[in-house]
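In this view, the complex is presented without one of its protein chains, the others remaining in place.
For chain A:
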Amino acid sequence: MQMFPLVAQGAQVRRRGKVLVGPVDLTLGGRGTSIVIGPNGAGKTTLLKMLHGIVRMNGGSLDWACPLEEAQKRQAFVFQTPVMMRRTVIDNIAYPLRLAGMSRREARARAADWAGRVGLGEILQRQATMLSGGERQKLALARALVREPEVLFLDEPCAALDGRATREIEEILAHASDSGTRLIMSTHNMGQARRLADEVIFVLGGRIHEFSPAEAFFAGPQTPQGRAFLNGDIVE
């Protein structure tokens, strides 16, 4: 059953009377890579978490084309600061498969395969908390991709990584996208946004100010805030 389109109508997140995100009206199709950009505190992370369903909405609606329970099983999230479970690399990657009821042997075999794909094949038995920043993010990606989700949300996955690690992460993401995984990702890195984006969601003050194809956005944003942000000006 098709997951997309994902339709948000008046979706809103409030905490202690303050609107963090919304109201958001948005329709996302099932192909390509959407990049969420905006200044610090714009609401990018909350928007992604709201779309993924791990932040409770206080108003509006969010509808997948398939039943919600089904949609939840077919998506994954990579956090800005990767959460390392206190296990070995292979057991971290195998964990989502074990949750889904796969046998330990099969889950570990698939986890080993995915670890190899992201370049962690040599350190399967290392404790995850001992990994470097780049290795942690790769592990988080492998753990998210191991169940072959149709949608992958990523919250600034390359923040605080050096150029080499960023390139490796981008290669993994490009491969996932080529394999049909829908990517919805936030970033501060405009170069990365230009490299990866098929469409851009520009967020400011918790609202979506622009939602347009990447080429059109980078050629000339429609809003003054978008233009200011792209020019590197301070946008509030």
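Basically, contacts are C-beta pairs under 8 Å (C-beta built on N, C-alpha and C of every residue); 3 or more make two chains touch, one makes a residue touch a chain; residues count from 1.
Everything that follows uses one rule, which is that contacts and distances are computed from a predicted model.
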Chain left out of the displayed complex - its UniProt protein name, from "Nitrite reductase (NADH) small subunit", "Paraquat-inducible membrane protein A", "ABC transporter permease" or "Molybdopterin synthase catalytic subunit": "ABC transporter permease"
Hidden partner chain, touching residue among A:27, A:129 or A:223: A:129
Full-complex contact with the absent chain, from A:99, A:160 or A:216: A:99
Touching residues on chain A - with respect to the absent chain: 49, 52, 54, 72-73, 76-77, 79, 83, 85-87, 95-96, 99, 126-127, 129-130
